[in-house]
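Mind looking over this structure? Questions follow.
One chain of protein is taken out of this complex; the other chains stay put.
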Amino acid sequence: MGLVLDKAPYILESFPGGSYVVTSMDWVINWSRKSSLWPLSFGLACCAIEWMADVGSRNDFDRFGVFPRPTPRQADLIFISGTLTKKMASRVRRLYEQMAEPRYVISMGSCSNTGGPFYDSYSVVKGVDKVLPVDVYIAGCPPRPEAVLLSILKLQEKIMTETISHKK
Amino acid sequence: MTKIFKYTWAILKGMGITLKYFFIKPVTVQYPKEKIKISPRWRGTLKQLKNEKGEEACDGCRICEKICPVNCISMEVYKDEKKNRRFTSSYTVNFGRCMFCGLCVEACPKKCLVHTTDFEFCTYERESLILTKDKILR
Amino acid sequence: MTDQEILAKIAEKFPAVVESKPAAGTLPAYSLTVEAPAASIAEVCAWLKSGGLKFDYLASLSGVDLKDKLQVVYHLYSLEMKHKLVLKVNLDRAVPELPSVSSVWQAANWHEREAYDMFGIKFTGHPYLERILTAEGFEGYPLLKDFIAKPDQYD
Partner (left out) sequence: MTETLKNTGFEEMTLNMGPQHPSTHGVLHLLLKMDGEVITEARPDIGYLHRGMEKLAEKRTWGANIALSDRWDYIASMSNNFAAVLGPEKLMNIAVPKRAEYIRIIMAELNRIASHLIFFGTYGIDIGAFTPFFYAFREREMILDLYESVCGARLTYNYFRIGGVSADLPEEFVPGVKAFIKYFRPKLKEYDTLLSTNPIFMDRTVGVGAISKEEAVDWALSGPNIRASGISFDIRKEDPYSVYSEFDFNIPTGKNGDCWDRYMVRMNEMSESARIIEQALEKLEPGDIMAKVAKVIRPPAGEIYTHVEAPKGELGVYCISDGSTMPYRYKVRGPSFVNLAILQKMLRGLKIADVVAVLGSIDIVLGEVDR
């Protein structure tokens, strides 16, 4: 987070009524964050096709301000859409590290939740949370495109509870 | 010069097709407000049925547990001597691992395990993907 | 060409290549299956392609672990003459080595790399015999029957 957002709550909260300002700031910041979630256009396996169906005409997740970006530098949301293999794990970690903060991860489908159908395979990571911190899990193999839209709504709810305040 | 004309014409023709769709009904479904009709055969989360007496119909034959390709169903069975049949004391399905293949439902001899059309299953924690008997028996 | 004619033609040129009989208690083979010695597989394949039989299409090349030995199975097809052949090569489990056929059919290139990756079968004369599918630093050959996966930080 930027220097202003880091320091402002400290200074503001020391004034009387400052926490009110912080809460209002929270709302504005969270609202702008949740309304322009830009995911990385990145797919791993089967779920990526359902994810593409979300970009497509029927579901069209542009309605939520979700607009796929081709590079991690411009993205703040990554869908792990499919089986994460051990060969790919370090690459996904690197993509995640290249993304600007605040960044969110949605784990899509059984494979990335726990390994799914490949739970006893020698080359599959058993759940993407071994590599990345996950915000929302979607069950399904693959989940319907509507479920992906729901996960974005859930993530937006979660973002609205965030605060820049240092008082917990 | 003819080339420029050719290219422009091709683009205009494509634009014409796109413009046509401006006047027809949009295909986009406004998801949270309206939902498309999902087929009753949709393989969503699992549900256990009750029998006519209101108790669970499952008699703990363990076939679904055995046939599951990913071992996501686990159950514990006890025998009720009074009613002379078996009951499950716990029935857990790990939907984080389930591949929704429908083999368990197909194999169920009492036809008491069915799919629901529920697909909206998102959680914040991985543990919440595991459903216990109180959620499955409905 | 019928199976018998193909077999006669092969036997005329390479007496060491014999028809493979399925083991006792197993179903008969669905298409003509022959067995060839490992050392001369490259010459046999080169002749099968350019000789009168014209097997120009390598449909599949698979390794098989038969517990006491390893096997490489070639599924050949002739686009021109429309006949098929299954070619089997038995290998010693301790030293699984045989000549590469990637100079005969280019398609064998990746198939052989896959067989090397999965079974550890070494194809001598292959232009670039490296692991193809498994992760960097992977140990062992996963499709061998005695392979045991070692859990790591991702399990």
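Here the chain labels run A, B and C in written order, and each chain numbers its own residues starting at 1.
Here, a contact is a pair of C-beta atoms (placed from the backbone, for glycine too) under 8 Å apart; a residue touches a chain by one contact, two chains touch by 3 or more.
Only a predicted model underlies this, so the values are computations on that prediction, with no experimental measurement involved.
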Where the missing chain makes contact, among the chains that are shown: A, B, C
Touch criterion as defined above, residue of A:A8, A:V21 or A:C46 at the omitted chain: A:C46
Can you name the residues of chain B that touch the chain not displayed here? 3, 6-7, 10-11, 13-14, 17-18, 27, 38-39, 41-43, 67, 69, 99-103, 106, 115
Residue ranges of chain C at the interface with the undisplayed chain: 22-23, 25-31, 56-60, 62, 64-65, 73, 75, 79, 82, 86, 105-107, 109-111, 114, 118, 131-135, 142-143, 147
Interface with the unshown chain - residue positions in chain A: 40-46, 48-50, 52-53, 55-58, 70, 72, 82-83, 85, 87-88, 91, 95, 117-118, 120-124, 141-142, 144
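Just so we're on the same page, only the chains that are shown with their structure count from here on.
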Measuring from the mean C-alpha position of chain A to the mean C-alpha position of chain B, what distance in angstrom results? 23
Between chain A and chain C, what distance separates the C-alpha centroids? Give it in angstrom. 47
Gap in Å, rounded to a whole number, between the CA centres of chain C and chain B: 43
Taking the complex as given, what residues does chain A use to touch chain C? 85-87, 89, 122-123, 125-126, 130-131
Mind listing the chain A positions that touch chain B in their complex? 57-60, 63, 110, 113-117, 119, 127, 129, 134-141, 143-144, 146-147, 149-151, 153-154, 158
Tell me, which parts of chain B touch chain A in their complex? 27-32, 35-36, 45, 69-71, 94-101, 119-126, 128-129
